Structure formats: structure tokens, C-alpha cells
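As you look at this complex, bear in mind that one protein chain is not there, while each of the others sits in place.
Order of writing sets the chain letters: A and B. Residues in each chain are counted from 1.
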Amino acid sequence: MGSKYQKSVRGPLTLWAFMLEVTLILIFFFFTSYETSVKEQKKLMRTYREFQDVIIMAVLGLGFLNTSLRRHCWSSVAFSLFVLALGVQLTVLLDGFLNQLSLRKMVLNLSSIQISTMSATSVLISVGVILGKVNLLQLLLMTLIEVTAFSATRMVGKEVFNMDNHISMMYIHVFAACFGLTVACCLPKPLPNEAEDKQQTATSPSLFAMLGTLFLWMFWPSFNSALLDIPDEKKKALFNTYYALAVSMVTAISVSALAHPQGKINMTHIHNAVLAGGVAVGAPCYLIPSPWLAMVLGLLAGLISIWGAMYLQVCLQRTLDLHDTYGVQYTFGLPGLLGGITNIVLMALQVKWTKISTYALKPQNMEVTSRG
Amino acid sequence: MGSKYQKSVRGPLTLWAFMLEVTLILIFFFFTSYETSVKEQKKLMRTYREFQDVIIMAVLGLGFLNTSLRRHCWSSVAFSLFVLALGVQLTVLLDGFLNQLSLRKMVLNLSSIQISTMSATSVLISVGVILGKVNLLQLLLMTLIEVTAFSATRMVGKEVFNMDNHISMMYIHVFAACFGLTVACCLPKPLPNEAEDKQQTATSPSLFAMLGTLFLWMFWPSFNSALLDIPDEKKKALFNTYYALAVSMVTAISVSALAHPQGKINMTHIHNAVLAGGVAVGAPCYLIPSPWLAMVLGLLAGLISIWGAMYLQVCLQRTLDLHDTYGVQYTFGLPGLLGGITNIVLMALQVKWTKISTYALKPQNMEVTSRG
Partner (left out) sequence: MGSKYQKSVRGPLTLWAFMLEVTLILIFFFFTSYETSVKEQKKLMRTYREFQDVIIMAVLGLGFLNTSLRRHCWSSVAFSLFVLALGVQLTVLLDGFLNQLSLRKMVLNLSSIQISTMSATSVLISVGVILGKVNLLQLLLMTLIEVTAFSATRMVGKEVFNMDNHISMMYIHVFAACFGLTVACCLPKPLPNEAEDKQQTATSPSLFAMLGTLFLWMFWPSFNSALLDIPDEKKKALFNTYYALAVSMVTAISVSALAHPQGKINMTHIHNAVLAGGVAVGAPCYLIPSPWLAMVLGLLAGLISIWGAMYLQVCLQRTLDLHDTYGVQYTFGLPGLLGGITNIVLMALQVKWTKISTYALKPQNMEVTSRG
């Protein structure tokens, strides 16, 4: 991503970004207003807390997650914030227009910004695949396309497949990993020695990557439970995410030592594998009735993530000549897929399941039916 | 600020700080007690959350904001905490005495510490002008004077001009910038080559400065809405600050690239300009009825801040032989002025305004009259 551009890129960047901002301000001027209902104001501060957790994950967590490479540690933080700030503004408008399917005036409230921030997170995840190979103008274009694509996907999921907010959001990890991979395929390949130089890690920035990882680790329960409204589901989402993260952390550290010929623990493995548990448990977290299943998912996700770091990275590079800078495929892609499959299996087994476990039968069934 | 002192400074520092602490403890012993009313205890945890946000901004945000210079990155964090811890204790007492205008026993509650923390933030902002040119004893003296001056200013604003808590606090940015400039004028000038050596930035500390920036960016909505009690105003303050920050971020990145001859993005620009939006929207945030105006303010503040970094810094140094270490004038001073002017204009246009926008007429007017 090097902070030096050809002069031909520099001018257009400022022009484009500036024009985009002016356009956005004009659209906001004509098509938006704040909600004035008293009902939302009562729970304002509670919503604000949940919103703040998501912001911390996006800004600090994902911002600092991708800082371990020596050459572009600073720019990854700054560019992430740029992408986020732009992405949220776009998504607020897109979601508003797509929800009402017309050009009437839309009403903005805190949850619309919260959902937009979560959607814009998809760009931050995809960015990890191509960081160090694109300039800011390409990043701006990618943000525009990805945010539009993800909003459209979510609307299709809601309208056609009748998904609720939580489920349509939780496929974000798989979507972002695939989108990143597609973008990486389209980009011109860098010269081999240049790529190697850019791949060097540094000690102090890797502590920053750890900082980002820790923020993600701590606030992942908030992310997974943010869009659930029924208290019982929210509670289960918090618990299951927490247990899955704890187990995937222990797995990551212990398996990483085995993988290395000298038994060293690989920093990059840890940065990724620690989070895999939270990703895997994302979609099914509101369905899992007792901690052990979440822990098994965490264990599997940790193993998948380390396995991916060892074999998938090399495999992708050899067969497709692709280089996934920060291992987005095995941090977000594969564990997200595991979570999706688990979710489908759990929904199918729902009735059988509630009989086996000691979980009280009636309230569970009622929620499931009210959920559709 | 170099961590080495002449022996002549060292003894007095310990002596002064220690005597000050003992004096403070004695005053607290004779003149304070905790509130015991049941009413405040009910909303204790909610107030604690808002208070915590302000603490995070002051300690982490402003503490790490000024760490990008190689020579005194560590001392700026430690000294900021020192100044804050001392400033809060002083302001709690000063505010107590100034509010009751007598030496009776005062009652301490959480909001008194919250307001004190926000007042002590003024010293943390001013410190950015003179960092690297003062020792800890001078800093201690400056804290004593600035905290007293700001508390007095706030009381005058409240008693004479009938301002409410929010407005009298939001001029903090302009006050702190001016105070810092005044202090810088009074200090002896360093030798030129020494100053240059101290001006060198380092990569890893600049990531810490980014960390501070991000914390400020995330919690700025909390800061701007902390002293507003009416839910509708609080909501607008949260929203407008958020939109202004998003736009000033995008502006900062894109204009900074244009400014540099090779199109590089300047870290220092970003650290400052990102926050300018939050400063500019500070005073008028509770009045702005729809997002576009906040976004325009964010855009202007970003432009002002980058313009200031390019021309004002040089201009100040040439004409007044002043060196503003961390660019406090164009991060906090000028955007704060913009916010102040906007606030006055908005209050004057209030009636006209509510007619133009789609905003419901009556509740707005009622609040304005109840506000004075």
C-alpha cells in the first residue's frame, strides 16, 4: 500500500473523494431526517452502548489487526478508518433506499448507523486480503462496490429467503472473504521479490496487531448478540461466543507450537486463530443451548484456522497465484462456513435437539416459530 | 520535555508536589463529604458509564495523541496522566467553592468528578503546544493556573452570561488553544538545532498517536453529549458529532494527499484533522436538526485543519517565533472558533430555521425557551 503514489493517482483521489463527499452531503440534505419519536429516546443510552461496542471492534479491532507487516502498518490503520467512515455513510443511504424501495425521505436512528457500521465491517475484512497491493483510489472504488453488493445481498436474504437481521448479517465473514479473494484475482500480480519485502513482520507493530486482536476478542460477544432482540437468545449468544473464543484461544496456542519445526509459537497463527472461534459461532450462537457445543465449535475453528495457515496459504499461491496478505480465507472464510453449516444442521435438528438436552421445551419452541 | 532534569529542579518538584498533595488531602478532610441521597444512587451506574467515556478520552485519547515525537513519547503519556490526576483534584475543590461562593462543606457526587475531568482536559490540550519545552515543575504550575482560570471563566459564563453547563464547557477547545499559545510566548525559545532534533517523528510511536486519535474519535460523541440532559438534544448531539467526524476523516485523508508534492499522506495531518470535525460540532451539536449541516461543518473543519497545518504553523513561527509542537491551534483552536460562530448563527436563526426544515416545531421551541 506504500504511502507514495504516482502523480497520476494523487489528483484523482482528492477529486473523487471530495466529489463523493459533496454528493453524499447533498443526498443527506434532500432525503434524510432524524427520528423524533419519544420511544427510541428512552432506550437511547442503552442502544448507544451496544453501538459503541461495534464501533470499537471496527475501528480499533479491525484497524489494528492488520498492522503486523513492517512496511504498511501505519497506512493500514489510517486507510481502515477512511474505508469505514466512507462505508458507513454509503450504507446508511443504501439501506434506507433499499428498505423502502423508493426515493422518499428516510428516517435515521441509532440502529441504522449500527447496522451500517456492521455492514461496512465487511470491507475492513476484505481489505486484509489485498493490503499492500492497492492504492487508496482502488480502495475507494472497492468500498463503493462491496458496500453496495453486501447491502443488496442482505436485502435479497430478507425479502426472498425471509431471513432476520441477525442471520443475514452473520454471513458477512464468508461474503467478505469471497469478495476479497475475487478482488485479489483481478489485481495485477506484484513482482516476487517486491512481495517478499513487503511481507516482513516487525516486533512492535505485531504488538499492535495483538492489541487489535484483543479488542476483537473482547467485544466479539457484543457483535454476535447485537442484532438479537429476544433476551433469551441474546444471553445465549453472549455466553456461547465467550466460550467458543476461550477454547479457540487455547487450541490456537497449543497447536501452533506443534506445527513449527522448532516448536515456536507463530504470531500470525495466533492473531488469526484466536478469532476463528468467534466467527464460527456467529451464525448459530442464538440456537446453541449449552456451552459444550460452542466449545467444540471453537476447537474445530481453531484447528481449521491453523491448518489453513499452514497449507491453504501455500496451496492458493501455487494453484491460483494468489496471495492472501493477512489470511482472511482461514480466519473469516472457513470458520464462517463452518458456522453456516452448523446453523443449518441445528435448525434442522431443532425438535430432536430440545428433547435430548435438558433445556426447557416450551419457550424455545415458541421463539423458533415466532422467528419463522 | 526530556526525562533529565537539572538537580536544581528535582528537589523542588518532589517537595512541591508532595506539599500540594498534603494540602489537598487536608482541604478534602475539612470541606468535603460524599452525597448520601438515594436519588443519585439509582442512576449511579448509568452516570458511571458516561463518566468512564470521558475518562477514556482524557487518559487514553489525549494521553497517546501527543506521542508521535521520537524524543518524548513516553514522558508525554506519563506527564499527561500526572497533569490530569492533579487537575481533577483541584477542579473538584475549585468548582465546589465557586458554586457555593463560600467555604462551607461541599457535597461530592459523580457528576462533579465528571465535570472536573472535562475541565482538566483543557490542560491536556494546552500541553500539546509546549510539550518538549517545559519540565514537570513548570507543568505543575501551569496546571494550577489553567485549571483555576478555566473554572473562573466557566463560573463567569454561568453567572453573568447565563450559559448552561454544555455551552460553557464547549468553549474549552478555544480557551485551551489560546492559553497554550500564551504560555508558549512566555517560555524562553530553544536553540534552533535542538528544536529540530526534538521534532523528529518515529514510526512506532506514531502508531500510538493513531491509537490516541482513534480513542478520541470513538468517544467524541460521548464528550459532546455528556452535559446535555434533555433526551432529544442528547440524541442530536450524538448523531451530529458522529457524522461530522466521519466527514472530517474522509476530507483529511483526501486533501492531505493533494497537499504533499509527492502525494504522500501526512501522518500529522491525519492525527489532527480527523478530530477537527468533532471540535467544530461541539458547541452547536444540540441545535443542528439534520445530518447534512453537521457534515458540512466536518468538511470545513477538515479543510481548515489541513490548511492550518500547511500555512499557519510556518506563519506563527516566522512572525511570532512560536512553535506549536502538536498543532493545537488548528486542531482545537480554529475548528472550535468555527463551532462557536455556527452556534451563535444557529441560535439567531432558530425560528426561521425550524420553519425551513421538516423538524417538528413545538418541542424544539419549548426547549429553547426553557434553555434561556
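The rule we apply is simple: a residue touches a chain if its C-beta (ideal position, glycine included) is under 8 Å from a C-beta of that chain, and two chains touch if they have at least 3 such contacts.
Just so we're clear, the structure is a prediction, and the values are computed from it rather than from any experiment.
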Interface residues of chain B (partner: the chain not displayed): 3-7, 9-11, 13-14, 16-18, 20-21, 24-26, 28-29, 32-34, 36, 38, 40-42, 44-45, 48-49, 52, 55-56, 59-60, 63-64, 67, 73-75, 77-79, 81-82, 85-86, 88-89, 105, 108, 110, 113, 136, 204-205, 208, 211
Touch residues of chain A, complete complex, unshown partner: 46, 49-50, 203-204, 206-207, 210-211, 214-215, 217-218, 221-222, 231-232, 234-236, 238-239, 242-243, 245-247, 249-251, 253-255, 257-258, 262-265, 267, 270, 274, 289-292, 295-296, 299, 357-360, 363
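Convention: only the chains that are shown with their structure count from here on.
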Rotation angle superposing chain A onto its copy chain B by C-alpha atoms, nearest 5 degrees: 120
Inter-chain centre distance, chain A versus chain B - centres from mean C-alpha coordinates, in Å: 33
